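In this view, the complex is presented without one of its protein chains, the others remaining in place.
Let's look at subunit A:
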Amino acid sequence: MLENFSLRTIVEYLPLFGQGLVTTVWLSVLSFAGALAVGIVLAAMNLQRGWLFRVPAKAYIDAVRATPLLAQLYFLYFGLPRLGIILPELVVGILALSLNSGAYVAEIIRAGILSIPRGQVEAGVASGMTYVQRMRLVILPQAFKVTIPPLLGQAIVLVKDSALLSLIAVAELTRAGQLLASDRFMPAEGFITIAAFYLLLYYGLKGLAALSGRWLGLAGART
């Protein structure tokens, strides 16, 4: 039973949890930046008329969406050394999260751009704007607005997904809980504490998403 739930051990291990939390936060920030970069490139490729860029981008997005992140993570973790690329676990993890989330970000950006009514583009053409001007001055500023809430939703998913990196021994938050569970045989203390920390991050990001929806004047923006 849980009557000997030990708050003292949790306090004792707090520095470890703190380190894990910090690691989870910054590796998520880095991965999200990577995902944005990957997503922008994929979305741009996917919106081309010609098949040369569109088909590979689509294939990549579908392949990522139809396979589990854990299999992708192991693919890189066990596969990269095979190609002679030896990277620290942490880097492999960030790479996997970026490449995985990038596919979802690409779809969000594409949906944002396609949500701009055709009339806007036509007005741009009629005003004699070039393609780049239309993109930069008409489409992207409007698309930017609608993509923010779903992008924050993806950030929430990414933070939660980062827990899987504990399975390749990255010392992040979940790993800290596992250590407490295995060193002291205190799984309840370990996993309940990290669950609380993840909830903290979740409510923070969720609040941010709600706020951003209000700032941007999007009615009924929910994540």
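Quick note on the criterion: a residue touches a chain if its C-beta (ideal position, glycine included) is under 8 Å from a C-beta of that chain, and two chains touch if they have at least 3 such contacts; residues count from 1.
We take it that contacts and distances are computed from a predicted model.
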Legend entry - Per UniProt, the name of the complex member that is left out, chosen from "Aldehyde dehydrogenase family protein", "ATP synthase gamma chain", "ABC-2 type transport system ATP-binding protein" or "Glutamine transporter subunit membrane component of ABC superfamily": "Glutamine transporter subunit membrane component of ABC superfamily"
Inset, instruction - Would you indicate which residue among A:125, A:195 or A:216 is in contact with the undisplayed chain? - result: A:195
Legend entry - Touch with the omitted chain, as defined above, among A:163, A:179 or A:208: A:163
Inset, instruction - Could you tell me which of A:6, A:48, A:67 or A:133 touches the chain that is not displayed? - result: A:67
Inset, instruction - Mind listing the subunit A residues that contact the chain we can't see here? - result: 1-2, 62-63, 65-72, 74-75, 77-83, 114, 160-164, 166-167, 174, 177-178, 181, 187-188, 191-192, 194-195, 198-199, 202-203, 206
